[in-house]
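As structure tokens, the structure follows; a few thoughts come after it.
Of the protein chains in this complex, all but one are displayed in their positions.
Think of it as A, B, C, D, E, F and G in the order they're written, each chain with its own count starting at 1.
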């Protein structure tokens, strides 16, 4: 093992990451074999006392369970976790989703932020075609510290929410849609060209990235006593 | 001249169109020389007593004015007209636009519908980043017979309006934007994948097409006494 | 339940929609589990006395049938319905399709319009490669109140029909084709750039949206007694 | 000079081409300096007794005129020619165009075919939005040996013509249009996915290529006495 | 049955097509059920004495065989035929393919042309990476009446062949490739922008269209006695 | 004037925005006439005591200077400002840019954040092709509260920086590049698919949006005393 | 058999290739039947004493093993080989990969170069999000003769490595990623627009091409005694 990372042959685990970034490395489960996932999982757990896999398959969950029977797979978000970060970040993350079919991605965002120490609230299925559904949550929206907006179709929810708040909005386009939706390209472009300022965007279906960015922001709040 | 159209060599003017469609042919000004435009303009005026050019250049307006000094060019919408259809269609067309920069296209939509005999109302700069601006017009929106929603950027206005009404919404994406907006491709795709039903879409910057479709719908209302 | 919608946890059913738009919410079946569909179906039926699912899988149909044994699944259009709107809108909707393979989408358009209260006629397989097949229906085409043109391949049918009528044409590109067709992108773009005015467009394979827009137009005719 | 071509330093003129292909090399004028064009023009004229430049600028025409005062520039098609092929191919090429703005490309197609020895007829502005304009030319269309269909917008003309004839149709998409037309991409894709068989396609605005292909086909007719 | 076509409900068979185009309608097998294919097959066979299906599935072949046990399915080209056109067109069609994996499409082109009455020669796997393989066939290439060039990857074969001959070249891009090949988009674009004149292009994998166009050209040769 | 916004005819100024979002409306200068900009500028200055225009032309600056001679135009960033927000947000924003040509966008990001009350540091021309240039700033990078990474070409800087810090990174792709860069599409996509977590992205060349998001984050820090 | 190649009917094996290029033909396994692969394999083995198949399926391996029981399939890289080139090229090829999921492509690159006679070193999972992992290998990187950089996601590794060395870098984008990654298009474009000079690029997932190019470069070193 060289300083800062551990070499498993097929992968070099970035043990040093927690010190640099505040968060341990999290395993992106797609494209890895169950055996690779389990090996990385063990390395991370031994270093940090907890581990998380995103986009975990049932096979990966079975393989990890051989090592850590208490590891849990969330069926909706496909997050596979053992333990969680032992910290409580300040503020609240609000995860809004536009439609029922966006819940998997919204769950990944919410679950990631929680695992990293955030307090999270969820408001699902408030797409703009029924604007009064959304407006019914106006005060909750305004009180959040960070907002994650998850939407497929045309992704308009991000713009409407972006115009309502004084807090950072992280938009997550989803691949939910068909035809001219192009597997999420359309809401991705729409969110990037939002008429509302204060909206930044992550990759299609990247609930993980949004939850992580929210945690980074709240980590800043937590640690910025000295900076103020 | 063959039955139904008149051959000018460079073009065959579809004199028969008014009988088929209820509206005379309208000249698409882009890509034609001022001389071609003036010649077609004369043919149409002689057949119908009025004529209209979209996307008219100043040069085209000068050339037409030699023949019809009373022809008028609207600087914002670039509509060049002589007279107008002598009819008053029932109902009201409401043209909504999201931003100040969308006014040219919104003006083309409104001007086209008016020239074809519609009563038109305009509400401009009600983009969704300030949702209360839009909601302030809710009753006017609900009372319109046909709605034309003109928006650049991410085009979210069409979805919000589409969810508020019981009337057909015609969405017009505009080329106003930059970067990931791709000259209007993004709001075009967004409007096509709108989460609101009852929204149909025309080409980027095609205010003319939206105004024309609105007139077709109100022409149906006008003429559907016998169909009801 | 908050005013106007009912919260099922995974979704907020927009009970208020019928009052706003004249039509109850319709369930988009793709991307929802059979259990979610059945739960929403029940909520809508209890509120409106009828319900419809588009793109319904066999599994969803089975699940709904446990609650509503009389619900019917149309094999071609994949519409799953229980009852229908109790109204008869004026005029006629004509659904034209270009090829045999476009029938599923054409059926979704026709079935949606019928369920919403429209009288619908169907003329299928009249693509422009045999222009005389289309011209044989010229009088029926001219007598329709609203026309829905469903076409894959290059989508030329919309332009030819658009030039023949005084009524709104709603064009539906389909994903039927291969190679440079790009799953419907080509007819979508072609319909948007149609040389015929009076054609507006909905998303690829969105027969539902076209049928709904047709119903909106005829609802306007129905209700515009006072507006004329 | 090596056998078969002549080296001008910036270019190697393919003198041998006439023997291989039946036609001399033709100069593509875009992207070459007037001096380069004039030098190649001279080389070709000396070899073949005639020469042609496509997309010729006024500056190129001036430069060539210093050498060949009788060279002629056609303002519409931008073809610059000196003399022409001394042959008369059998049959007739019919060039159809959809709109007034497509005439430049149609002219390039017609002029190229004529220069190469074809008899050419022109029918312009017969787009499908007024299908009766097109049908008025049905017998002329059926009597042509080769048809070149030039269309911008959605390019539907190629499909309608393709379904009417027993002869090869060469479709030329043009860059005339806006928005979702994408500088000719839309009619290009539409023509490639035409529902009519017997339609092959050349590049956007490539009137030259269509005229050349027509000449190749009629050259086959001319020379196929022995093959029959 | 209306004049010129026969209505099967799901489709209107264009019986009149043979008289207009010289060839009977051919069934595009993809996207139709075996039952639909069999019904159309019967209608065409009764009208013309022969029939052909492209992209035929095994299921379709079985269904057709119930009606016409002598119908044959070619495993490589997926052409399902019963009988063939009873004519012998003049000249020779040469089908060239670049790679082993392009043979299915090349076979569709060759089989279509043969079924329509052409004499066809095949030279496969002569891609330009081994230019001497291609040059070994130079005289055969120069003697063909019409050339069909089938290539995936970058499609360069069409340009090289196009520069060698005095005859029309029809290029067929195939979906054989990966990565930046984009399922055939790359050779499609490459063939459209070929530096060789005299190359026209059909859709990706559209061997049928190329074979049909070749037959149209040779039909012109056959019938142009009077035109010369 | 209706509650919350002021109607100038061509635009509805969102006076209420400062209360909702913490920042006054900022004028997007592109696509507006100098007169429109000056009128909005005046309205905003009267409401808030300061105003800012992005992408200001020289003409707009002249027009605004008639009203506010002290307004200043920054030549590099094209920001036109009068006064600035009277507040000092905690922490530090670090703006990093990859190349000399990215400075205009980087300047817009830095200038926006400063105008909104942030303390800003700039480190320009530290692209990854000379990784030691970047590493020389490692401690400054780690001490920033929020990082804005501005890069054209392939945009790799965002990923490298993203992996070095525990703070939110906002990536801004620029249109600086050529060929396969597609006016910024390539770094946009690259930043969205970054292998580093904690990177969110704004539109191409949208320095304003990044500066605004940074201010939103630091506003959260400022106001989150009660939330901690 | 004609001079230089051997005709198997479905393919013409380029026996002459070794003499022209220094390397025997290698079989691209995708899109060929096991029987075709085995027949080509035998022809090549008989000519050269060894053979290699890329992207070999298990079925192909079984078929080849009937002829050559000693042929070996590498499970990760999908290379199927019998023997190898009997030569040792000078220098070292270093294959770097960014992530665990890129190992298949990296393995194809490394295996190809080795089979062609190169000495190869492998350093995997050194993506730029943990830049210190990469820098730990700086001296090994600087000592390589040719570098192959394999990366999915945003492909930033190529730029960082490109800036560190005085040797040619061959970049291989992989299809590992999701959403805005577009099956490898994003790293492909990013690598093409790299801010580092000395980086050339091969097709997505084309590990074979990179290994082959590395061998070509080292073959030049080997054979350039006389050229220096």
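FYI, a contact is a pair of C-beta atoms (placed from the backbone, for glycine too) under 8 Å apart; a residue touches a chain by one contact, two chains touch by 3 or more.
Everything numeric in this text was worked out from a predicted model, so none of it was measured.
> Relative to the complete complex, which of the depicted chains are touched by the chain excluded from display?
Touched by the chain not displayed, across the whole complex: D, E, F, G.
> With the missing chain put back, one of D:17, D:133, D:166 or D:181 would touch it. Which one?
In the full complex, the listed residue that touches the missing chain is D:17.
> Return the single residue from E:108, E:154 or E:222 that touches the missing chain.
Among E:108, E:154 or E:222, only E:154 touches the chain that is not shown.
> Since one chain isn't shown, list which residues of chain D touch it in the complete complex.
Touching the chain left out of view, chain D contributes residues 2-5, 9-12, 14, 16-17, 30-32, 36, 173, 175, 183-185, 188, 203-206.
> Quickly run down the residues of chain G that touch the omitted chain.
Listed in rising order, the touching residues are 20-23, 26, 90-92, 145-146, 163-168, 170, 188, 192-193, 197-203, 208-210, 212-213, 216-217, 219-224, 227-228.
> For chain F, enumerate the residues touching the unshown chain of the complex.
Given the touch definition above, chain F has residues 99-101, 103, 124-126, 129-130, 132-133, 136, 176, 178-181 touching the missing chain.
We adopt the following convention: only the chains that are shown with their structure count from here on.
> So if I superpose chain E on chain G by CA, what angle comes out, to the nearest 5°?
90
> Can you check how far apart chain B and chain D are, centre to centre, with Cα atoms defining each centre and the answer in Å?
The separation of the two C-alpha centroids amounts to 36 Å.
> Approximately how many whole Å separate the CA-defined centres of chain D and chain E?
From the centre of chain D to the centre of chain E is 25 Å.
> Give me the residue numbers in chain B that touch at least two other chains, ranges are fine.
99, 129-130, 163-164, 179-181, 185, 188, 192-193, 197, 203
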